[in-house]
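Pasting a structure here, questions to come.
Note that one protein chain of the assembly has been removed; the remaining protein chains are unaltered in position.
After this line comes subunit A, so read on.
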Amino acid sequence: MELAFYLSSLVAVLATVGVITGTNPVHAIVYLIVSLIAVALVFFALGAPFAGALEIIVYAGAIMVLFVFVVMMLNLHPDAEREQTWTHPRYWLGPSVLALVLLAALVALLGQGGVGETIDGELLTAKAVGMTLFGPWLMVVELSAILLLAALVTASHVGRRSNPLRNNENRGGTP
């Protein structure tokens, strides 16, 4: 369990570095899928198999397929002119230093907190999660359903081919 946790963590971090430094969009998406599957393995190693299965099915299966379809539809090329700017430290030094300082602060706070809990890999079953979701959390489930409906309406409205404003102008211009 411990070996699986640390190995999957290493794979997740390395694949995420590959995501944020990549220049080819399809390669970056495949790196992101590897990172998500590694995080799912971390969930399995921690003793949350329901969360791990959901991570693979919903994140790596559904959301990443959406990304791949959009990249295939737009027919993107690797941006070559951006690639040359990577050699300049001026472009990546500031954000990296800021993120490193934030990471150091987070790790220092975690070290000071002294939570002291250890995860012994005891399984949390899907039944307990379902009893929580459809018992005291029922209103949150309804709210997330409304959120998904709003996202569906927004995506189908924003993602249309034609511009509605331009069409209205044209229609108003011609008698």
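Quick note on the criterion: contacts are C-beta pairs under 8 Å (C-beta built on N, C-alpha and C of every residue); 3 or more make two chains touch, one makes a residue touch a chain; residues count from 1.
The rule we apply is simple: contacts and distances are computed from a predicted model.
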Considering only the chain that is not displayed, what protein name does its UniProt record carry among "ABC transporter permease", "D-lactate dehydrogenase (Cytochrome)", "NADH-quinone oxidoreductase subunit K" or "Solute-binding protein family 5 domain-containing protein"? "NADH-quinone oxidoreductase subunit K"
Which parts of subunit A face the unshown chain closely enough to count as touching? 1-2, 5-6, 9, 12-13, 16-17, 19-20, 22, 25, 28-29, 32, 35-36, 39, 42-43, 45-48, 50-51, 54-55, 58-59, 62-63, 66-67, 70-71, 73-74, 76, 79, 82, 91-92, 94-96, 98-100, 102-103, 106-107, 110-111, 113, 115-122, 124, 128-129, 131-133, 137, 140, 144, 147-148, 150-152, 154-156, 158-159, 161
